[in-house]
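Only a single protein chain was left out; the remaining protein chains are all shown in position.
Entry: chain A
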Amino acid sequence: MFHIYCPHCCEYREEEEFHASGQAHIPRPLDPDACTDKEWGEFMYFRANPRGIHHELWVHGAGCRKYFNITRNTHTYEILEVYKVGEKPSVVANEAK
């Protein structure tokens, strides 16, 4: 059971109020028509599945219904950072993508 800090409500809430919405920071191609099938397919369907630090999009579904980002260690389940959409994470994995 996670105890998650909502940056909009500014307090910790139980995990059952939240939903994970997958990997964060996926930029939509600016010109979809110019994409190859491979580029578009990777944007649509292919997600990182790292062992370690991962940036995820979560929504406070039962609370304020706002989206925000969580940096989480998928190995230890530790939540390292919570930050709003549009902000940059301060905790990032050491190795390049």
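Methods note: contacts are C-beta pairs under 8 Å (C-beta built on N, C-alpha and C of every residue); 3 or more make two chains touch, one makes a residue touch a chain; residues count from 1.
As a working rule, contacts and distances are computed from a predicted model.
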Looking at what's absent rather than what's present, what does UniProt name the missing chain, "Metalloprotease TldD", "PepSY domain-containing protein", "Sarcosine oxidase subunit gamma" or "Autoinducer 2 import system permease protein LsrD"? "Sarcosine oxidase subunit gamma"
Interface residues of chain A toward the undisplayed chain are 8-11, 13-14, 16-17, 62-66
